[in-house]
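Of the protein chains in this complex, all but one are displayed in their positions.
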Amino acid sequence: MAGHRIYMITSISRFIEKNRRALIALLVLSVMMIIFLIINPQVFLNPLMYKAIFKTLSMFIILASAMVFVIVSGEIDLSFGSIVGLAGWTLVLTLESGLSPYLGVLFALIVGAFIGFINGIIITRLGISSLVSTIGMSFLIRGLIYIGTKGMGTSVVYLAGTPFYNAFIGSIWGFPVNMLWALGFVVLSVLLFDYHIFGAQISCVGDNLESSLEMGINVATIKTLAFVYVGIASAIVAVQFTLTNQIFYPGSGDGLLLIVLAAVFIGGTPGWGGIGTIMGSVIGACIISVINSGIIAAGVSYLFKEFFYGLIIILALIGHKLNEKRC
Amino acid sequence: MKNKFLELKNISKSFGKVSALERVNFYIKGEPEIVGLIGDNGAGKSTLIKIISGIHTPDCGEIYINGKRMENWSVVKSRASGVETVYQDRALAMQQTLARNIFMGRELTSIFGFVKSKLQFAEADRLMRTIGFTSKVFASDSAVVNLSGGERQGVAIARALYFKANLMILDEPTTALSLTEAQKIFDFIRQARKGGSSCIFITHNIYHAYDVSDRCVVLDRGKIVMETDREHTTVEQLVKDMQKIAQNNGKVREGINNARS
Partner (left out) sequence: MPDLKKKQNNLDRNQEFRRSRRGITKFLDNNRRALSVFIVFIILMLLFIIKNPKIFLNREIYEAIFRSLPIRIVLALPLVFVIVSKEIDLSFVSNMTFSLWIFAATVKAGWDPFLCMLLAILAGALIGLINGMLVVRIGLQSIMATIGMKFLLTGLVAGGSNIMPIPLTFLVDTPFYNTFAGKIGNFPVQMIWAVVALVIAMLLFNYHKFGSDISCVGDNLESSREMGINVSTVKTLAFVYVGIACGFAGVLSGLTYLSFYPKPGSPDELMLAVLASVFIGGTPTTGGVGTIFGAFIGACTIRFVETGIIEAGLTGFWTQFFEGLIILLALTSHKFHKSR
């Protein structure tokens, strides 16, 4: 019996040890939820509230879990907001030319992956810092979109209610489909990150580049794949974004940049590479979304929303830091 | 007499105007042996091993494996021939688990590239015990950053062991180690020789080299200046020889300084 109990305890402590960073994020989320519940129980016990949250949450989750790979590899991608725009534009263009919307999604995915590939090539082959080159890429793509669209948006209201629409952002038994997509993406990311050779090698690359090269890991390919993965995630988000807003506008995806990065960092993936957590990023994305809706419900002016983003980000980072020192 | 496992003939290498190696001849016997490579900073030790492990390409000279001349020597070819280099602990990914480090770049995967984590952990455990790290403090899923210097070295050696190297190259494995930990490394090297692996052992420390090596090779300013079998010398003799070399060195330096001024 005693042995069994000790085994239980060690396995629990192992679990905590392994998921320390994600758990801290979970703690932040719970504390926040409790505060909101106390301030305004009516709103926060209402399922409608969560429906509103789920509308945008899926996009944060998808982008944040894909970003983990790039950040763990020791790079950063600041161009995904523009990729969302470009992929959305691709979808709209396909629709306009009268082709099937599903084909549009396929094209959007290809475009997203292609831009990710270009990012990866610039960074690994030319050896330019990812921080800078993806800023450049971001400008380049956004410029292209503006040139091509002449700054005009395109409405896709006519899609509402079609099977295509329902397949991406409708609801099944009251549960939003876009969250199912997000869930699927998270499962894929966790499998890749924790159980696949890709995750194992990308962690080594971000941890010790030199030694990864010496041990025969194909660093360039691994890093490029990470950028491609972000590109694909951006394309999925672009489809959701366009359908949710029922309009494509040339600036779409612009506001996602820092907020997604913040979700990743709040979630406990540090910026120096080598370690990261997908679940943490998911929780980080939840935190961001809950603040978004919670602020108004808690009776604070909407204008202070970003102030609370900032506050939570800094507090969560300090929490992670303290946690680190202890171990 | 079996073929020599590895033979370098007339190897030269220079970086810009600095010549690191000049017409060096070096070999590893066919039967397992431990070779101590001794030399001062800048003597060309690390250049030599980097050429053997394929990281540097020599400017001229030939490389033979089992008597067969190798063209376009590279890291991949060196690996394929069973040469395994254990760099100092900087070669580890500190935040990753012990198992992940051992299998870095050669993960054991099942279909679709999923990593067999349990098998890796079990193998890592077994390997660390074989080498002699039986402490229960660390587990194969703890991060390398939590291990001691000797244990870290052990992780690097376990890599070589698992992939059944014909020749292991240990780059200063005993610096930054405690005496007992260094002894453990020596024990392991001897064991590995019994198991059929040769070993090149690089060090500043003559006593360490003498302790464990069958043969000592002394490098100085890009040339092999001395080569003795352990049976034909004593450690005192070795130290004396080394001092002579160092004095020569000093004279040359004085000469250079005089010429300059």
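Note that the chains are named A and B in the order they appear, and that numbering of residues resets to 1 at the start of each chain.
Please note the rule applied: a residue touches a chain if its C-beta (ideal position, glycine included) is under 8 Å from a C-beta of that chain, and two chains touch if they have at least 3 such contacts.
Note that the structure is predicted; figures quoted are calculated from it, not measured.
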item	value
Neighbouring displayed chains - absent chain, whole complex	A
Contacting the left-out chain in the complete assembly, out of A:143, A:184 or A:216	A:143
Residues of chain A in contact with the chain not shown	76, 78, 122, 126-129, 131-133, 135-144, 146-147, 150-151, 254-255, 257-258, 261-262, 265, 270-272, 301, 303-311, 313-314, 317-318, 321
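We take it that only the chains that are shown with their structure count from here on.
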item	value
Where chain A and chain B are represented by their mean Cα positions, the distance between them in whole Å	44
Chain A - residues contacting chain B, complex	14, 18, 191, 195-201, 203-204, 207-208, 210-212, 214-217, 274-275
Residue ranges of chain B in contact with chain A within the complex	55, 75-76, 79, 85, 87, 90-96, 100-101, 103-107, 109, 112-115, 117, 141
